[in-house]
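Working notes, structure below.
Heads up, one of the protein chains got dropped from this complex, but the rest are sitting where they should.
Take a look at chain A:
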Amino acid sequence: MENSVAYEKATELRLGLPGIDEPAVLSSVKNNKRPLHDEKSGENGKSAQNETAPPSKAQIVGWPPVQSYRKNNFQQAKKSESECGGIYVKVSMDGAPYLRKIDLKVYKGYPELLQVLENMFKFTIGEYSEREGYKGSDYEPTYEDKDGDWMLVGDVPWEMFITSCKRLRIMKGSEARGLSCSGV
């Protein structure tokens, strides 16, 4: 080819010739030219590969060529996909004429859940303590777990709770006291 000195200078910041890049492309999926996507990398669960990749990775804007409109729409899709796989459980309260249903996935933790239950059935839940369960009220929130056992709400970590809870029941009176006093 012609004199490419000035040419190379002009291209030194650009991607090199394909022939040179080939080994990098072939060696594995994690190569120098592996484009990090320009969105939050947290979204990409498969970033394990990136751990051992060389530090100087090129961020490639606009590649692959997926329209921003489509990208935005689809990301919302991924989020609401899980929303639609919500964890709906029936909630009953002793003495109430009908049941309610709630989506456990919507809540971030026990305080929020308990607040919602209080509002829904217009009652007050007592103070929770690991030793003594709920004190200060006639009502106690309980749930039936995967094994069919009735448990006191609040004993297990939240994540474990929402995956094992099949239904909720707000117990009243002596039955409730029985559960909390049993301890573990």
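Note that a contact is a pair of C-beta atoms (placed from the backbone, for glycine too) under 8 Å apart; a residue touches a chain by one contact, two chains touch by 3 or more; residues count from 1.
The rule is simple: contacts and distances are computed from a predicted model.
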Name per UniProt, for the chain absent here [options: "Trafficking protein particle complex subunit 2", "Transporter", "Serine/threonine-protein phosphatase with EF-hands" or "F-box domain-containing protein"]: "F-box domain-containing protein"
Chain A residues that touch the omitted chain in the full complex: 1, 6-7, 9-11, 13-15, 17-18, 21-22, 25-26, 29-30, 33-39, 43-44, 46-47, 49-50, 60-71, 73-74, 76-78, 80-81, 84, 88
